[in-house]
Each structure stands twice: as C-alpha cells, then as structure tokens.
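One structure below.
Apart from one protein chain that is not included, each protein chain of the complex appears where it belongs.
Labels run A and B following the written order; every chain starts at residue 1.
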Amino acid sequence: MSESRDDAPPSAGEIVEALLFATDEPLTARGLAALVGDATPAVIEDVIAALNADYLRERRAFRIEPVAGGYQIVTRSAFAPWVRRLRASPPTPRLSQAALETLAIVAYKQPVSRAELEAIRGVSVDGVLRTLVERELVTIAGRGEGLGRPLLYGTTAHFLEYFGLTGLDALPRPEELEILFADREREGEA
Amino acid sequence: MSESRDDAPPSAGEIVEALLFATDEPLTARGLAALVGDATPAVIEDVIAALNADYLRERRAFRIEPVAGGYQIVTRSAFAPWVRRLRASPPTPRLSQAALETLAIVAYKQPVSRAELEAIRGVSVDGVLRTLVERELVTIAGRGEGLGRPLLYGTTAHFLEYFGLTGLDALPRPEELEILFADREREGEA
Partner (left out) sequence: MADIDPDIQSVKLAALDFEGPLDLLVYLVQTNEVDIYDIPIALIAEQFLEYVESMTPERLAEAGDFLLMAATLLRIKAQMLLPQPTAGDEEKIEDPRRELVLKIIEYQQFLEIAEHLREHESARRLVFPRGYRDWVEEDAAEDAAGGTREGRGEPGGRASLADLLRAFAALMRQAERDRAHRLEPLPISIEDKVRFIRRHLLGAGRTTLRELFLPAEPRAYWIVTFIALLEMAREGELRLRQGDTFGEVHVYPGKSNRR
C-alpha cells in the first residue's frame, strides 16, 4: 500500500516498464515514444537495453523481447516448466452463446429431451449438448415416456459449482428473472 | 535471447515472480506453494515480501499486492496516467452512489434479500441489483425461508478484486465506524 518513495517524476525507463507490463499487445519503439511523451524511438531502444541489463543483473524472471516489430515483456524460458503448471488446468474455452442458451434451458426445464431443446432454440443442439456433457455441466437424467423413449438431460452438481449456485432452487424464477434482466436487450450487451 | 547466466536452479523468489507475471489473476500463497514445489505458504509470503522490497529498491514500476485472498502483481499507481493512455477501451464506469450503498449492505448482511436491502435503503433497489449482478459484483446466494422463499444475494470473488480488498474482513468492522451499529437487541423489550 505504501507509495512512499521519493516523489521524483517517473523516468522514461520506469514508464516503459509499466507500459510493457500492462499491455496486451507488443508495443513498438515509436508507439512507446509517443506514450512516454518527450522521447524518441532511439531513446526508447536505449531505455529497453538498460532495463534488460537491469533484469539480468538483478536476476529477474522476465525480460523484454523484440517480437513482431515491437517489444514485449516475457517470462524467461527457464521458468516455462512452472508457468506451464499454472496453466496445467487447461484454460477451458469460454462457453459459447449457443451453449449458454442450451444450458439455461436444460437448467430450467430439466429433465428435458433433445427434441424439446431444439424446439425451443429453433436449431440443432447436437454439438452443443455434446460439449455440455463433456464439460460435465449436463448429464443424462433418464428416459422420456414418448416415442423411442428419448434420453432426457439435466444439470450436474458441477453445474451448480460452476455458477456458484447453492442449489437449483437458487435459480431465479421467470418472474424474478424479469426483474433482474428485464428489457436490457435494447441497450445491447450491457 | 542469450540465457548465459550461471546455471543455478531458479530460486523460489524467481519462480514466484515468474508465476505472478504470467497471469492477471490473484494467486493464493497456498496455490503458489504448490506450484513452486517444495515451499510452504509461509515461505511464499516471505518470498513475496522480499520481492516487494527488491522492487522498491530497484524502482520497478510494479509491486505485488494482496487481493481477494491471494497475490497479484500490478503497476504502481504513479504510472496510471501513462497506462491509461495505452488502454484503448474506456475504463469501466465507476459505480453509482446507489450501487455502492447497496453493495455495502450486501457485503455486511449477506445473504440478504431484496426486501431487506430496500428496507435499509428506503428505496427500490431493482435497477441497482441488476447492475451489480451484471457486473458480477453480486450473485445469488440462495433462497430465504420466508414467504415466497425470496432470492438472497451475496458478494462475489470479483467484488474483492474490483475493490482490491484482501477479503470481506478487510472491510471496516462496525466498531471501527464513527457511529456504532444500533443495539438491535433492545428492540425486543418494546
């Protein structure tokens, strides 16, 4: 919390470090120069060289690397084994809108057959259902009575955990949902 | 490019730095300890203190902050003007006064129903609750026992992150507030 260093204005080196740290794209020397203010691209390149020398001397775990015509702060490859472990829980892709919609219907209408899901969503749900079952958000909950005794789907315990729900009854009822998410459409993805 | 330092195995400090550098989310001391391998959470906390001391001495543009029960590496606030320029998208708007007040009540009274929130604020909280749920600061925490089993609300992990709080206990305790919470027990006598 204590920001109690001396109050000297930040140096170009510090600013470049902050910018490279916080960006999600590589930055060019020219771009950095513009952001820093009174610096030329050549000065920026000197500053970066100085920063890298610092990092090496102080045994920092990262360095500034030229990539794709710009610069980027990257972790040194010596640390790749640990960083990989951080990622070992594979970054599961975000659920698609189709998956979310289907999941929402399963949650509210369970146990529900594929045909019912498709009737509500108006499109095939094959691929989406497979994804949801693979991700253990949806499971087979039995068989229906109708023709061919279709498989019925329901949500799993992992579904509750994933969305931080205490139970299925914690899902808002339609009339409660209306209050929470009423006519937001017009305003776009608010 | 040249990895030509001595070949000593990386220290816990270097690994922790690499790990914190590799994500934008807070990592817990326990999680870091597991990733590092042979380290206890207490060792991790010492390592983090040492890293922060390094950063201060070396005038690095970032530091490690405790947040949401874990640690996150962030730029120092002195660099905010430059980093902001870098971010193309405008920052998320600040919360309205109504949202903050409601959030304050949720944080202390959770799990809490809409009716309780409205009783304390003296106004409807419909729109505000929607905003807070959409911004993932508040979530559904179950249902109450009362009439109609109302939805109950609670704060999320993102709430802690948004405010940079280490945990709910980082909020001021009632006795630290200027005005003491009213002694509700006396009400029973009336």
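We take it that contacts are C-beta pairs under 8 Å (C-beta built on N, C-alpha and C of every residue); 3 or more make two chains touch, one makes a residue touch a chain.
Predicted model only: the values in this text are computed from it and were never measured.
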Of the candidates A:Ile48, A:Ile73 or A:Val112, the residue in contact with the absent chain is A:Ile73
Which residue of B:Leu32, B:Ile48 or B:Leu95 touches the chain not shown here: B:Leu95
Which residue, B:Arg76, B:Arg114 or B:Arg143, contacts the hidden chain when the whole complex is considered? B:Arg76
Residue-wise, where is chain A in contact with the chain that is not depicted? 21-26, 62, 65, 67-68, 72-77, 79-80, 83-84, 91-95, 97, 100-101, 103-105, 107-108, 120-122, 127, 162-165, 171-172, 174, 177-178, 180-185
Just the residue numbers, please: which parts of chain B touch the chain that's not shown? 20-25, 65, 72-77, 80, 83, 87, 91, 94-95, 97-98, 100-101, 103-105, 107-108, 120-124, 133-134, 136, 139-140, 158, 161-165, 171-172, 174, 177-179, 181-182, 184, 187, 190
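Here is the rule we use: only the chains that are shown with their structure count from here on.
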The answer for chain A against chain B in the complex is residues 1, 3, 5, 10-11, 14-15, 17-19, 21-23, 27, 35-36, 54, 56, 58-62, 65, 73, 75-79, 82-83, 85-86, 164-167, 169-172, 176, 179-182, 184, 190
